[in-house]
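Left out: one protein chain. Kept in place: all the others.
Here is chain A:
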Amino acid sequence: MSTRIALRSVALTYLGVLVVVPLAMIFYRTFEDGFVAFFESVTTPAAISAISLSLTIVAIVVPLNVVFGLVTALALARGNFPGKGLLQAVVDLPFAVSPVIVGVALILFWGNDGWLGGAFPVIFSLPGMVLATVFVTLPFVVREVEPVLREIGTEQEEAASTLGASRWQTFWRITLPAIRVGVGYGVVLTVARSLGEFGALTVVAGGVAGESQTLTLLVHARYIDDHNTFGAYSAATVLMGLALVTLVLMTLLERRREA
C-alpha cells in the first residue's frame, strides 16, 4: 500500500516539476496583469499575422499529409511492390532527422544557390514553411493508419467487392469508416506538431514580423530579440491554448476508440 502511494508521489512530482509547474508559470505570468493586457498583447498586428500564418500552415499541411498518408499506408499495408522496405524506412526518416537539418536541406535544394537555382520562390515564404512542416509531420498519419489497416484485414473489402462495390466505393464506404479513428488521431498529432514546429522554420522562414513569422517564431523573437517577456508569455499561452484544443480532441477520439 505505502509503496503504491510512494510510487504515485514520485510519478506526480516528476510530471509536476517537468511539465505542469513550468507551464503553469507561463499561464500565471500571462494573466498576472489581467486579461486586457493579455488580449492587447496577442492582438498586435504581428501577433494576429503570426496566429493566422500558423493556422494557414496547419490548414495546408493537414490535407496534404492526410492524402499522402492514406495512399502510403494503403500501399504499405496492402501493396506488394519492389522497394516497399525502402518506403517503410523513408517514412520514418522525418522522425529520425533533426528539424534543423530539414531546414538546411530545403535551402540546399530550393534556395538561390541550391539545386534548383532558386527557380521557385520557396525559401523565406509560405511554400517553404509548408514544405518544412509537411516534412516533419509526414509520418503521423501513415503510422497511425497503417496498423489499423492491417488489423481490419481485407475481408470486409473483399465482401464489399463481391456485393458489387467498385474499389472507390469500397474505399469510401468500407475502408475509410473503418480507419477513421486512426486518421483522426493522425490528424490531431499532425496539427499539434505543425503548430509547434520551430527548428526547421527558424532556418527556412524569414521570421519577418507580420509576414513570415509563425507563432513559435513570434514567441522566440519576443523573448530573445525584443526582451518582451510578457509578450512572449502571452503568445505562448495562445500556442498552448491551440495545443490544448487538439489535445482535448485527441482524448475524445481515444475515448471513442476504446468504446
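Quick note on the criterion: a contact is a pair of C-beta atoms (placed from the backbone, for glycine too) under 8 Å apart; a residue touches a chain by one contact, two chains touch by 3 or more; residues count from 1.
In this section, contacts and distances are computed from a predicted model.
Of "Cell division protein FtsX", "Dihydroorotase", "Sarcosine oxidase subunit gamma" or "ABC-type quaternary amine transporter", only "ABC-type quaternary amine transporter" is the UniProt protein name of the chain excluded from the display. Touching the chain that is not shown, out of A:Thr56, A:Ser125 or A:Ser161: A:Ser161 (per the contact rule at the top).
Against the chain not displayed here, chain A makes contact via residues 155-156, 158-166, 169, 173-174, 177-178.
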